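I have a structure I would like to understand better, so I am pasting it below and will then ask my questions one at a time.
As you look at this complex, bear in mind that one protein chain is not there, while each of the others sits in place.
Should a chain be cited, it is by its letter among A and B, assigned in written order, with residues numbered from 1 in that chain.
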Amino acid sequence: MKGPGRMLQLILESILKKPSTVSYPKFKEAPLKSLRGAIAFIPENCIGCKICMKDCPAGAIIITKIGEKVFQAEIDLSKCIYCAQCVDSCPKKALEYTTQFELAALDKNKLKVTTSGKLQTTTQNETPKSE
Amino acid sequence: MPKKVRIPVGPQHPALKEPVSFSLELSGERILEATIRLGYNHRGIEKACEERSYIQDLYLLERICGICSHSHSTCFVQAVEEIAKLEVPKRGLYIRTLIAELERVHSHLLWLGVAGHEIGFDTLLMFTWNDREIVMDLLAETTGNRVNYGINSIGGVRRDITDEQIKKIMKAMDTLEERTKYYIKIATEETTIIQRLSGVGVLSHDDAVKLGAVGPTARASSVDRDVRRDDPYAAYGEIKFKVITDNHNDVYGRTIVRVLELMESYNIIRQLLQNIPAGPIAVKAPRKIPAGEALSRYEAPRGEDVHYVKSNGTENPERVKVRAPTLANIQAVAHMLKDRYLADMPIIIAAIDPCFSCTDRAITVKDLGQKSEGLMQWGDLRKYSIEWYKGKGIDFSNLKKI
Partner (left out) sequence: MGQAIYNILVFPGLFFLILFGWAAEFIDRKIYARGQKRVGPPWYQPVADFIKLAAKEDIVPEEASATSFKLMPLIAMASAVTAFFYIPLWTTEALFSFYGDIIVVMYLLTIPTLTFFLGGWYSRSLYSTIGAMRTLTQLFAYEVPLFVVILASALLANTWSLSEITKFYALHPHLWIFNLLGFGIGIIALLGKLEKGPFDIPEAETEIVAGSFTEYGGRLLAFFRLTLDIEVIVGASLLAAVFLPFGLNLTPAIGFVIYIIKVLFIVILLAVLRTILARFRIDQMLDFCWRYLAPLAFIQILINLLVKGLLLR
């Protein structure tokens, strides 16, 4: 049967039911376990092969050597596209993805996340620079 | 005494979700003529592909379109796999097809909502997008992301699907099927919708063929064409499904085709999940793809998507060419706009489910007199664009090099 206002019933029902949306910062839904979020670096596993750097489509990850067998990863969250290709490429499982997704920051420098391995020698304590 | 006026629709306009420019010549409320200008959103993806490795290209090409992202990446890997003569395991193909159909479901539901919005019926938009969340959650769960799934790899897929997920998808299909039946009922019964859709944007069968329309736009003009059936790829060869066509020739027909395709997609997804074989999901692909070329076709939600890849034995492809479905449909839009009301403009444009940034291409026009090469490397292009903007008073030169 044709006629106007065919959705009336559904709409009246929906007025009485709970809304589907939530107002975001107040209420949050837990992220799915399978979500590809920010990339975490496990320095102990890294061997510095830099395959991740080569495969990263966004040029978001930079691995630098900061000491004998010690490496540092700088991940630029503003460039990263969260594809997790680096995780797949890494031969030593030194990278993994987390479910973190609320990564916005007002300061662009805060978006550069640097994780470095512990240096064995105590003499070297100057902060290494990445180019 | 209707006076002729020319009004610009775009590059920025609430009816358009992406920058494109339509220039409409109006007499009162009637559109006498429409001209389309593309090119506001050219991103140089094809060129960028040549400077990146196959693995990187995969993610770059996925970002051609935010809605049919899987279409572009699948189309590309199919071509690469053909060149490299990789045999993708069955299970990988099934998962690929599954994601493709889930993507079609989310794309068509999205379209239904957008169509509602364009005819001033936001309630339909809210309800369909609410149901679309079900698919989006399924996609996020199986692939790890709501859009740009990143499920494809050269030689297969990256994530396996668990039995638990299969059960969940099966259950969601029942809900979605019930919801879609409701939308079919609404689309065929609500007079205010029918009035706004039928007889609008007429594209006859012959015109559709002549203008090279693809996808639901063509199928609504009873052009019986579907790559999934005509040239089966992935797992479509083993699945039984109908190709939906309609003979309304108008926006109403396109709506009907899309909602019925939704039903067909649920059917396909069920078959896939019931018959999914066990086994590995991917084979290892070499980094260097042997020299060769391949053309790959894929039925994206908006129509036929074509990728051409030429390799030269290195890690980077020599040429990648993309023909997104909107490019095939865009000529039909100008034809359909002619002699319609201004009020029909948004829905006529929306009815092809346009994706303008997928469509924008740059061409080099060679001046035969001058012996300019007309070819630019990535770095030169960057330098040229910085200079060009400097001429306009904007300085980009101290931006960090990517």
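Everything below uses one rule, namely that a contact is a pair of C-beta atoms (placed from the backbone, for glycine too) under 8 Å apart; a residue touches a chain by one contact, two chains touch by 3 or more.
Please read all numbers here as calculations on a predicted model, not as lab measurements.
Which residue from B:Arg63, B:Arg91, B:Arg104 or B:His117 sits in contact with the chain not drawn here?
For the chain that is not drawn, the touching residue is B:His117.
Of the listed residues B:Val5, B:Met170 or B:Val209, which contacts the missing chain in the full complex?
B:Val5
In the full complex, which of B:Glu190, B:Asp226, B:Asp250 or B:Glu304 touches the chain missing from this view?
B:Glu190
Even though one chain is hidden, which residues of chain A still touch it in the full complex?
With respect to the unshown chain, the touching residues of chain A are 4-8, 11-12, 14-15, 17, 19-23.
By the contact criterion defined above, which parts of chain B meet the unshown chain? Give residue numbers in ascending order.
Within chain B, the residues that touch the unshown chain are 5, 7-8, 13-15, 26, 28-29, 116-124, 126-127, 130, 190, 192-193, 195-196, 341-346.
The rule we apply is simple: only the chains that are shown with their structure count from here on.
Using the touch rule from the top, collect the residues of chain A that touch chain B in their complex.
1-7, 10-11, 20, 32, 34-36, 54-59, 81-85, 88-89, 97
Can you check the complex and tell me which residues of chain B touch chain A?
Going by the criterion above, the answer is residues 52-53, 55-60, 63, 123-124, 127, 130, 133, 137, 140-145, 148, 150, 153, 158-159, 182, 185-186, 188-192, 194, 402.
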